[in-house]
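Presented below is the structure to which this report refers.
A single protein chain has been omitted; all remaining protein chains appear in their positions.
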Amino acid sequence: MRKYKALVAAMAVSLSLGTVSAALAADAYPSKDITVIIPKNPGGGTDITGRGVINMMQQDIGKVKFVPVNKPDGNGIVGMADVAHAKPDGYTLGMVTVELDIFPHQGKTNLSYKDYESIIAPIAAPAALIVHADAPYNDLNSFVKYLKDNPGKVMMGNSGVGAIWHIATLAFEKKFDVKVKHIPYPKGTADIAAAIAGKHIDGCLADPSSFKSQIEAGKLKILAVMADTRTKMFPDVPTFKELGFDIAIRAWATLVAPKGTPKEVLDVLRASAKKVSNTPEFVDYFLKQGIDPTSIVGEDANKMMEVDDAMYAEFLAKIAKEGK
Amino acid sequence: MEVVLDAFTQICTLQNLFFLVIGTAVGIFIGAMPGLSVNMGLALLFPVTFSVGGISGIVMLLGLYCGAIYGGSITAILLRTPGTPASAATTMDGYPMAIHNKQPGRALAVSTTASTFGGVFSTVCLILFAPLLASVALQFSKPEYFALAIFGISMITSVSPGSILKGVMGCVVGLWIATIGLDAMSGMERFTFGTLYLSGGVSFMPILIGMFALTQVFINVEDNYGKEQGRNEIRIDSVLPSFADLKLTLPTLVRSSMIGTFIGCVPGTGGDISSWICYNQAKTWAKDKSQFGKGDPRGIAASESGNNSIVGGAFIPVLTLGIPGDGATAIILGALMVHGIQPGPLLFVNNALDVYMIFIALMFANLVMGAMGFSLIKVFARVTNVPIKFLLPIIVVMAIIGTYSYNNSVPDVFVMLAAGFVGYFMHKFDMGVPGVIIGIILGSLAEQNFTGSLLMSDGSLSIFVTNPICCVFLVLAFVSLLSPMYKPALKALFK
Partner (left out) sequence: MANLKNCNLLVVGLSAVTGSAIAATAYGYGIAMTEYGPGPGFWPFILGVSLLAVAVLLLLDTLKHSAEYSAQEILLSTAANLSAYQMMGIVLLYAVLIFITGFYLATALFLICAMYRLGADNFKQILGVTLVFLAFIYILFGMLLHIALPLPIFME
């Protein structure tokens, strides 16, 4: 009996010593593992992107591990809130998505882009207009004409009412003064791809990564993208801007730190991110998965979040006034 | 033909085999632990696929996928705790056989055989019929998904242990639980009582773990009160299933594997739905139903071959269309793409070598899973020898860890506890748990496709009857739902 008591006592002492010493360690940043909160389920687009980026940054910085933690509760709001309220010492980071700019204007949260400092936005997937290859229209203008001739009949898929691709379709309707039928596919863009390929709906405005293999096989075609510049994946596809319609809607995911994180810490992270995002491995990793990689670092990413926030604020207010 | 041989030699390297074994072992472990999900394991090992060269990483992920679906059956049989949702149906006959009939070795043998059979069968279907099945999968639109969901829900009248009415009641409650949260079809939040946690919906895993693991702990505490606890001396003589068992379960294995492969190739449906449908079908077609729920090997065989045959089926839309069926296949799809294999309609045309390599890798993954399973049965069965007084508290701790690590969420743990308490009383009141589980699994599939179908048809119900596949499933569902009413009458007629 005494032996066991001694054993327990020894373990207790060593455990407490361990914790104390860890707390006392005050080396240069980073000196211990960094937690990255991902507000989505494992395996989804944001998750794979986040894990890819932090994996590469981990190899670059070398000394510590980046530990991803998935917190999809409450549509991701809980996870994003945890990052915003975490101690701004650089050891808790997170991914935030474009929903951060949309939810506040739908009354779902008080969080906003102002609660974070960006490190890097590795993806900013634009909404692409995708239709079936057999469709009678081959470019944006003929599609719009078709819509005007068939008001309310053309079925466009989205990933959920109030979510980004639905908003993109609403913006499209407004810009071209047309009416479509919105068909939500809450499980995601893969279902939309199957639906268009099976000719159950007519098209969609969504990020093209889930449709890549179908497009390359010639079963689906992509008419235009809502971006400022052409995508690397489909360099032959014109942007809405080129065709005369200035509309850009993108689904981004940004690696962020809580507001108030010291500049030295942010600099280390941003420098590493910038370096990593310009390597061919980075570009390769994303391109192969059908995601257009971007390298929007630091203040540029902050600006992007701010610009999109203003756009959604204005747009959603307009929609609310007209009464969806 | 040389392409096949070429692919074979490329796969059969020591490195590939090594990573396959590791992936499968990790997969079986993740599958067995409640709360550790397949997707989490795949996401964890995804970066490793870059460090290892060639196709080894893909092979490892395939092993993990197969192993995880199999692993869930181990805890389902020994502890009545499905390690993954796909093994929930295995608890119905697996646990009684292992614990009440004191035949854990037999239960594990049947389960391992069924899992391997299902996996191999579906891989063969993948190789032979992929394009054909893919074109069927493309026919599925919202009405068809709705009909499939209703078909799954209609199982409730024949699968409920205990009172059928109370089983239906549980199912309706389960369907309602699935509606809690943000409704993606309308953008509105329902039944959330203003809390942030509920706006994302009630997590399924905590309820599953609570109602199975925790409830069983409380039942065991009650059953073992005041009893002298001798040591169980279970000895396993043979890890392979007996010839009699094989003969008995063969029709079930084939039938369930066919159903599972089909359900697997429809994107968006998985092992959890398939295992229940197969279990129900096994019960329907069995001449002697009396042992179902008490340890009938066909129940175990149906559920396990039904969920493992999802694997081959799920790769059909992935490889032929480039469209993933669920989160797990989405990750594997990503891994394939990063390694330069572009699934989709062009894959079979341009990269025949890659295709055959995947087929062979998948076949090996299933065989390795089976081999590991059989070799570990003796070890697994030892769990039943652990005295209850040590085992039960450990199960409680594992349930809590599993629940917490699933979403890193504190409220989840308390939901799990609540489900455990409620499950205990449900058991007391002769109210079966499968109903609630089936309701939660199928609730959003049913509702979102119901609403979506009406949206597509502008409110006309005719959309459900004009589509042939939808019609077929609805009729089957109707027949199945009312079976307890007319079956006795039919029997009397034909006597």
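By letter and in written order, the chains are A and B; residue numbering begins at 1 in each of them.
We adopt the following convention: contacts are C-beta pairs under 8 Å (C-beta built on N, C-alpha and C of every residue); 3 or more make two chains touch, one makes a residue touch a chain.
Owing to the predicted nature of the structure, the values given are computational and were not obtained by experimental measurement.
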Sole touch to the unshown chain from B:188, B:349 or B:475: residue B:188
Contact residue for the chain not shown (choose from B:346, B:396 or B:471) | B:396
Which one, A:128, A:161 or A:201, makes contact with the chain that was left out?
-> A:161
Would you mind spotting which of B:132, B:240, B:349 or B:410 touches the chain that isn't drawn?
-> B:410
Provide the residue numbers of chain A that touch the chain removed from this figure.
-> 1, 4, 7-8, 11, 19, 33, 35, 65, 67, 69, 161, 182, 184, 324
Interface residues of chain B (partner: the chain not displayed) | 44, 165-166, 168-169, 172-173, 175-176, 179, 183, 185-188, 190-191, 214, 217-219, 221-226, 229, 387-390, 392-394, 396-397, 400-401, 404-405, 408, 410, 413-414, 417, 420-421, 424, 428-431, 447, 450-452, 454-455, 459
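In the analysis below, only the chains that are shown with their structure count from here on.
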CA centroid of chain A to CA centroid of chain B, Å = 30
Chain B partner contacts - residues on chain A that touch it in the complex = 41-44, 47-48, 51-52, 55, 68-78, 106, 108, 155, 159-163, 181, 183-187, 190-191, 193-195, 197-198, 200-201, 210, 212-214, 216-219, 284-285, 288-290
For the complex, which residues does chain B have touching chain A?
-> 37, 39-40, 42-43, 46-47, 50, 137-142, 182-187, 196-200, 203, 267-268, 317, 321-324, 327-328, 330-331, 334, 337-340, 342-347, 407-409, 411-412, 444, 448, 452, 455-456
